[in-house]
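Removed from the display is one protein chain of the complex; every other protein chain stays in position.
Showing chain A:
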């Protein structure tokens, strides 16, 4: 995504002078975490990372909130499906987008049914993030 598009996105996201969007990247793969972190940063989104679903749940239990959660499916300790179910059971209403390399329809369906608002196949791109972000602005719009 080039600079003018990023500027338009920034204007659209802040058209009501809301605070910056925050996000949580949940993925056990450090290369993926680094790239997703940078992708979000480049779009002006403050973000943190978690290495598995349990860490994602714990960070919410400590009282933190994020507008957007990018949730990987396959992770050790607690996977994305379980983490999404737990977060929704905790009353977390953030936009949760499942980001996975799985392509089977039934796996995607199970993930969606856990409480996702959106689903994208890896690799994540700036355009995919923008389409997810439009969902946030539409929900609160």
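The rule is short, and it goes like this: a contact is a pair of C-beta atoms (placed from the backbone, for glycine too) under 8 Å apart; a residue touches a chain by one contact, two chains touch by 3 or more; residues count from 1.
In the analysis below, contacts and distances are computed from a predicted model.
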For the complex's missing chain, which UniProt name, "CheY-like superfamily", "Histidine-containing phosphotransfer protein", "NADPH oxidase 4" or "Ribonuclease P protein subunit p30"?
"Histidine-containing phosphotransfer protein"
Per the whole complex, from A:35, A:92 or A:130 the residue touching the absent chain is A:35
Positions on chain A where the hidden chain makes contact:
1-2, 28-32, 34-35, 38-39, 42, 74, 101, 122-123, 125-126
